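Note that this complex is displayed minus one protein chain, with the remaining chains in position.
To keep things simple, chains are lettered A and B as they appear, and every chain counts its residues starting from 1.
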Amino acid sequence: MRLTVAQLAKRLGAELAGDADGIDRQISAVGPVEASGDSDVTFITDDKHKAALHKSQAAAVIVAGHLDGLNKPQLIVKNVDAALIEALNVFAPRLKPATEGIDPAAKIAQGVKLAEGVSVGAGVVIDDGVEIGENSVIGSGCKIGENSRVGENCRLDSNVVVYHNCRLGNNVVVQANSTIGSTGFGYSFIDGAYRLIPHNGGVVIEDFVEIGANCCVDRAKFGNTIIGAGTKIDNLVQIAHNVVIGKCCLIVAQVGISGSCRLGDGVVLGGQVGLADNVEIGDGTMVGAKSGVAYDIAAGQRFLGSPAIDKREAFRIIGLTMRLPKMAEQLKRLNKRVEGLEAAKDDKE
Amino acid sequence: MRLTVAQLAKRLGAELAGDADGIDRQISAVGPVEASGDSDVTFITDDKHKAALHKSQAAAVIVAGHLDGLNKPQLIVKNVDAALIEALNVFAPRLKPATEGIDPAAKIAQGVKLAEGVSVGAGVVIDDGVEIGENSVIGSGCKIGENSRVGENCRLDSNVVVYHNCRLGNNVVVQANSTIGSTGFGYSFIDGAYRLIPHNGGVVIEDFVEIGANCCVDRAKFGNTIIGAGTKIDNLVQIAHNVVIGKCCLIVAQVGISGSCRLGDGVVLGGQVGLADNVEIGDGTMVGAKSGVAYDIAAGQRFLGSPAIDKREAFRIIGLTMRLPKMAEQLKRLNKRVEGLEAAKDDKE
Partner (left out) sequence: MRLTVAQLAKRLGAELAGDADGIDRQISAVGPVEASGDSDVTFITDDKHKAALHKSQAAAVIVAGHLDGLNKPQLIVKNVDAALIEALNVFAPRLKPATEGIDPAAKIAQGVKLAEGVSVGAGVVIDDGVEIGENSVIGSGCKIGENSRVGENCRLDSNVVVYHNCRLGNNVVVQANSTIGSTGFGYSFIDGAYRLIPHNGGVVIEDFVEIGANCCVDRAKFGNTIIGAGTKIDNLVQIAHNVVIGKCCLIVAQVGISGSCRLGDGVVLGGQVGLADNVEIGDGTMVGAKSGVAYDIAAGQRFLGSPAIDKREAFRIIGLTMRLPKMAEQLKRLNKRVEGLEAAKDDKE
């Protein structure tokens, strides 16, 4: 796909400003400020990259407001993030759409209901009682267990496994090699051995949830493990049985959420965060990367560390920990001075 | 499945007590105290939930001893954990059993020996020399490499990969997308490049081991990586080459066990724990979540932290770390007071 700067501006609903001569240049891609070439359009979402923009080879720039002294066409938009997504879609690599229908090398049980426009790849196995909504794409090598339901416009990439009795809403994406509905880690020690506690519950994944590659979402012992609408999950994340996650949360890679945790809406967990069993985290709270959370956290907090505490306090404690050699030295010197004072006192007595 | 309270009591071998009128109520599921409805049976495994029980909608409760003043039928059993497992099995969703025999879309090499009752799913590839014991179920998309052996009553869920020369005992479960017998991470730096150290060894997984989804168990360089009987492993766990794990251990999600570690029997590793190379952990030792273990730990210990130390000591150190701002303040004030004393002394001299 190639567009002139002027054509792209029209497509993005952008006002054109800056270098008028450049508006006929051909654009074929979007690039970051430093790495753009002369057929790229770039963008500015913060002040940090403004200086670099003057040296950028980019043919044009998407900005929120007019930049003075820049000899490049400027595409002025209200929301650069939204315009960037649109521009990236314009120049996205053209891929063949998934073939509608059932691949001959898929194995579909008798009672399965596939809506119109569904695509089922080679090697897929779909068990009895499964329903799949309109225009959903089930990648090659996937397995969908008995009585599970997948909504409309979903995309399960290759080799995703969904166990029985799971429910995925509409517009859900699950990337390759992820596992939904595996049995959780619940055992009772009886007569000298661990016996599995049966997991009669399921998994509910609401609309617009996106799950990365190689993730695990365990089914519930009772009721359901629930992931709220609009929540996005990175790669290699572990979500244990009976966890309930609210809407529009962000769960970064390699996070581990233990059994029966409850997250409010808009919670953000940084990479490699771990939550102990039964922890409750309030709406909008953000937990920094690598934190370990053993206790509930109220809404609207910024927490960090292991054990996780208020972020500012955590930074203060980290700072003081780094100063421990100095503190030890101060303590030693103080000890000497007190010894001196005591000796002087003894001399006088 | 529906049973009356009285029928369920009989099934569980429970003594009936409490509200006699309620014993004809229909039960269709097991639920937790707070979330049970009037067709659920609930249970009490600790005192914590007793108060909530009076408000619970549950039709009946499984308990270890009679509870006074509760207007619900009580199913009194010796071991609530065991009765709970039985009740969950009674009300488990009815799934179709795996189809016996080899799916036409599986590819079985000539020398493979499959015992009676084995089920092999679509898309499975089994290489030469493999043996699979009675009633084992190999899910769709699995791969079992040359000369590997799977015992009786095993279950490999979809897309599990078992490399060559691995041995799984009886009653082993491996959940979806896990990898057994991958080559370990061992390289020598020779002539300017890393060269792989060949891994001639294998993996031995003993009876009743259960492995979660998306786990990795690397094969050994020499001999075998060994997972002892009855050990249970959660999701996304990494077990490196030549690790030896004892019997009845619990390894929680996202744990990483480095090469040649040796765990005794009954060891418990909390979520996201990491063990350095060659670490030895004694029988019955528990290591708290997110700990980092660089040195051997004796038997029967409770360790925590990174570096992991005795748990009580770790809590003490965490407490003191949290008090660092106060200590810094004390140190500052003490310094002032010593200055004052020194000044007074100087005045006198």
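In this section, a contact is a pair of C-beta atoms (placed from the backbone, for glycine too) under 8 Å apart; a residue touches a chain by one contact, two chains touch by 3 or more.
Everything quoted here is computed from the prediction, not taken from an experiment.
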Residue of A:77, A:150 or A:248 in touch with the missing chain, whole complex considered: A:248
Contact with the hidden chain (one of B:73, B:151 or B:274): B:274
Touch with the omitted chain, as defined above, among A:17, A:115, A:193 or A:289: A:289
Residues in subunit B touching the chain absent from view: 105, 107, 123, 125, 127-128, 141, 143, 145-147, 159, 161, 163-165, 177-179, 182-183, 185, 187-190, 192-198, 200, 214-216, 218, 221-223, 236, 238, 240, 254, 256, 258, 272, 274, 276, 292, 294, 306-307, 309, 316-317, 320-321, 323, 327, 330-331, 334, 337-338, 341, 344
Touch residues of subunit A, complete complex, unshown partner: 29-32, 35, 79, 81-82, 84-85, 88-89, 91-93, 95-96, 103, 105, 121-123, 139-141, 157-159, 175-177, 208, 210, 212-214, 230, 232, 234-236, 248, 250, 252-254, 271-272, 289-290, 318, 321-322, 324-325, 327-328, 331, 334-335, 338, 341-342, 345
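The rule is simple: only the chains that are shown with their structure count from here on.
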Interchain centroid distance [CA atoms averaged], subunit A/subunit B, Å: 25
